[in-house]
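Right after this comes subunit A.
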Amino acid sequence: MTGTLLATGGAPRTDLVGTLGDWAVRITGLSGWKSGLAYLGAMVVVAALLLAFVALFAGPVTWVERRVAGRMQSRIGPNRVGPHGFLQWLADGLKNLLKEDLVPREADPVLFRLAPYFVWAGMFGTFAVLPFSAAWIAADASIGILYVMAITALVVVGLIMGGWASNSKWSLLGGMRSAAQIVSYEIPTALAILCPVLVAGSLSTQDIIRAQGGWPWQWIAFHDPFCLAALVVFFIASLAEGNRTPFDIPEAESELVSGYNTEYSGFRFLAFLFAEWANLWIMGAVATLAFLGGWQLPGVPADVQAASILLNVAGMAVFVGKTSVLVLVIIHLRWTLPRIRVDQMMNICWKYLVPISFVCLLGAAGWMLVARKLPRAGVAASVALSIAGAALVLSLFVRARWNRLRMGAAAYWKQLT
Partner candidate 1 sequence: MDRSILQRFDLTGGEMLLNMGPQHPSTHGVINFVIQADGEVMQKAVPEVGYLHRGMEKIAEGMTWAGFMPFTDRIDYLGAMFANQGYAMAVERLLGVEVPRRAEHLRVLACELNRIASHLIGLGSMALDLGASTPFTHAIREREAINDLTEELCGARLTYNYARVGGVSHDIPSGFDARVKRFLDRFLPFVDEFDRLITRNEIFVKRSASVAVITAAEAIAHGLAGPNLRASGVDWDLRRDEPYSVYPEMEFDVPLGRGERGVVGDCYDRFVVRVEEMRQSARIVRQALGGLPAGDIQAKVPRKIKPAPGSCYAAVESARGEMGFYVVSDGGPEPYRVKIRCGSFTAMTIIEHKSPGLMIADLVALFASLDVVAPEVDR
Partner candidate 2 sequence: MEAADIARLIDERLGAGTASVYEDLEPQVAIAPERLVEACLYLRDAQELRFDYMRCLTGLDLPPDAMAVVIHLVSTVLKHRLILRVETSRERPSVPSVEGVWPGAGWFEREVFDLLGVDFPGNRDLRRILLPDEWIGHPLRKDYRESRAFFNIPTRRAESIRVVHGSVPPAEEG
């Protein structure tokens, strides 16, 4: 079945490139090597769709971040351009596009211009295997998760290029710090993501989601305590991958002005920033698909979901919702926590996260062996874990409320006026 262009073996998969390509081949009647052109066209169309999505996410998420930051910091945030400042990102993007195209005189002419595109390609390439719903994924590769890990490594090349080619010592420092950080944190990310791969038995992103269910106790996160720990490790490591606080030393404003992208302006700078914001989606999406059940609706089997458009839309809403919650958590973390120093960050990675993720991997494997013998105990453990997880989240809200009451916040704010 040609709908599986990138898939080799395993269960039949459907993805957008495949279905679009099949349809194109059918109506144009191409055959032989020329049918490959139809699939190429399909890829271009799907890539354009993804680009639209990524752009429409990366822009507004800056608005969300700035408003959330304002709310946390007792100020308003952008509120002039558009209703509640919603079009601020459009204005900023336009401004960057209209700027003078500056290349420092001593900068390496080729590498300086190439660097943003490497970073951007490393980010955008992952969208090929990120699912949005049961039937809506650009390319359901059988090596999905592995491909994500691999293509994000392209970002490192771009960062080092940008830092070195800028011909500025501060950019160089920032580039080196960034490269060290991303390369180191690939390890715990990959190890942590191996736990869901183990539980699901496949590297493909859709398969991993299909191995889960809609209800929380059917999620891989609550499958066993080792997978829950793996979720935490993965979340922390992907914060470091994305250069988000507390791991934003490469862009530490108070130390290096802006690290590797100090000398960039205009469209190239926009490309770097675009990649960084879009990375938020990737962080949230991979955690959602691997640990939090992806697009699975509670009580609806995956095949039924794939067949119906309405359920597909519902599944996408669920997926987007879960990812958005994670993105909001990342945003709140940025404006709360200070920055970790470079050597401390390396310590955390190599001395803590890597051993913990190894233990998680072994523990998850051992748990699966045991749970196979005692299926009911496995389900009971999952239910208990999901209740514990919910209780933890609830307790955070309760504690925040208690802090507010203890401080007499209501009276406090009344006094300010």
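The working rule: a contact is a pair of C-beta atoms (placed from the backbone, for glycine too) under 8 Å apart; a residue touches a chain by one contact, two chains touch by 3 or more; residues count from 1.
As a selection rule, all candidates are chains of the complex that A comes from, given by their letters.
Fair warning: this is a prediction, and the values are worked out from it, not measured in the lab.
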Touch-positive candidate for subunit A in this complex, from 1 or 2: 1
Candidate 1-touching residues of subunit A, taken from the complex the two chains share: 69, 72-75, 169-170, 173, 176-177, 245-246, 248-249, 252-255, 257, 335-344, 403, 407-408, 411-412, 415-416
